[in-house]
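The complex appears here without one of its protein chains, the remainder shown in place.
Think of it as A, B and C in the order they're written, each chain with its own count starting at 1.
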Amino acid sequence: MTGFVDAFTVLAVGSGAIFFLAGTLGLLRFPDTLSRLHALSKADNLGLGLIVIGLLPHATSVSAGLKLACVWLLAQLSAATASQLIAGVARNRRPRA
Amino acid sequence: MPDFLTGAAVFILVVTGLGLFRVLRSQVAVERMMAVQLLGTGGAAVILLLGTATASDALTDVALLLMLLSAFSCAAFTLGQSSSATATERAEEKP
Amino acid sequence: MSSISNPATLFGLCGAALVGIGLFTVIVHPGLLRRIVGFNILGAGIFLIFGAVARRGAGAGFEGDPVPQAMVITGIVVAFSATALAVAMLQRLFDLTGRATLEPPAPEGRPGSET
């Protein structure tokens, strides 16, 4: 059983780490501000979500697991509003046609 | 297992650091604020991994706090931006 | 001599370097706001040195000596209140003079004429 759980954790955490890599690659390679923002907020949040899922089986108690889930929920809220705010400023800055 | 989790934490820290320097060196002011977003998410991931690797529950609280305050700092930054953006727009409209 | 691979020593040395970087910013940079940030980096370096000492003092079932740790928490809060006061003074200086530096204005009224 532990072997199965460990394999699951390795898989989820590993793919989460790859999403972080993808986010950074997008940040480095994408041509303009808005697509970079898109790469950052989507990929990194997916990565964090996968890591949280991977770590959940290792939570020592129900409340610890709930806290893990809360971190991810908070990340969703934070990323959604922060990206909106940043994108709004970016659009204001664009030279008007 | 702890070694794998710590390794993953190092990997994410390095990757986040690369993105961080790309963003901080950007000429566009708005892109710099992505640094906080980036480090909030990446930092939370690193701390959660370390917390499980060392079996210390209190680290989850640090991740929680980091996420809460990254949203807050982001809001603070965009405020300074938007007020100056409207100011420059007004200045542009004058002549 | 303690080994550098020990996290306490490593972060202590990092703290020493941060003190140097912060001090340099405070002395050299003409802008007051940057000096305030430099002061905070300097403080962070000193706190890290405290943290290294605390980490070395692990014992009695604790992973670090709680006394220096508590002093660092007090220090962080006091450094924050000093920063807030400095920022308010900077803002007032700017409102009164339109400048955010203590350097005297360049002579003959041409900014940057010296360079």
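The working rule: contacts are C-beta pairs under 8 Å (C-beta built on N, C-alpha and C of every residue); 3 or more make two chains touch, one makes a residue touch a chain.
Keep in mind that, in the parts below, contacts and distances are computed from a predicted model.
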{"item": "Name of the absent chain as recorded in UniProt (options \"Thiosulfate oxidation carrier complex protein SoxZ\", \"Membrane subunit\", \"NADH-quinone oxidoreductase subunit K\" or \"Multisubunit sodium/proton antiporter, MrpB subunit\")", "value": "\"Multisubunit sodium/proton antiporter, MrpB subunit\""}
{"item": "Missing chain: touched chains present in the view", "value": "A, B, C"}
{"item": "Interface with the undisplayed chain - residues on subunit A", "value": "74, 77, 81, 84-85, 88"}
{"item": "Where the missing chain touches subunit C, by residue", "value": "1-2, 5, 7-25, 27-31, 33-34, 36-38, 40-41, 44, 47-49, 51-67, 69-74, 76-78, 80-85, 87-92, 94, 98-101, 103-106, 111-112, 114-115"}
{"item": "Hidden partner interface residues of subunit B, rising order", "value": "3, 6-7, 9-10, 13-14, 17, 20-21, 24, 29, 32-33, 35-36, 39-40, 43, 46-47, 50, 56-59, 61-62, 64-66, 68-73, 75-80, 82-84, 86"}
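Methods note: only the chains that are shown with their structure count from here on.
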{"item": "Closest chain to the centre of mass proxy, which here is the mean CA position", "value": "B"}
{"item": "Chain centre separation (subunit A, subunit B; CA means) in Å", "value": "11"}
{"item": "Subunit A and subunit C, separation of their C-alpha mean positions in angstrom", "value": "32"}
{"item": "Subunit B residues touching subunit A - in the complex, by the definition given at the top", "value": "1, 4-5, 8, 11-12, 15-16, 18-19, 22-23, 28, 30-31, 33-34, 36-38, 40-42, 44-45, 48-49, 52, 55, 57, 60-61, 63-64, 67-68, 70-71, 74-75, 78, 81-82, 85-86, 89"}
{"item": "Complex contacts: residues of subunit A adjacent to subunit B", "value": "6, 9-10, 13-14, 16-17, 20-21, 23-24, 27-28, 33, 36-37, 40-41, 44-45, 47-48, 51-52, 55, 58, 60-61, 64, 67-68, 70-71, 74-75, 77-79, 81-83, 85-86, 88-90, 92-93"}
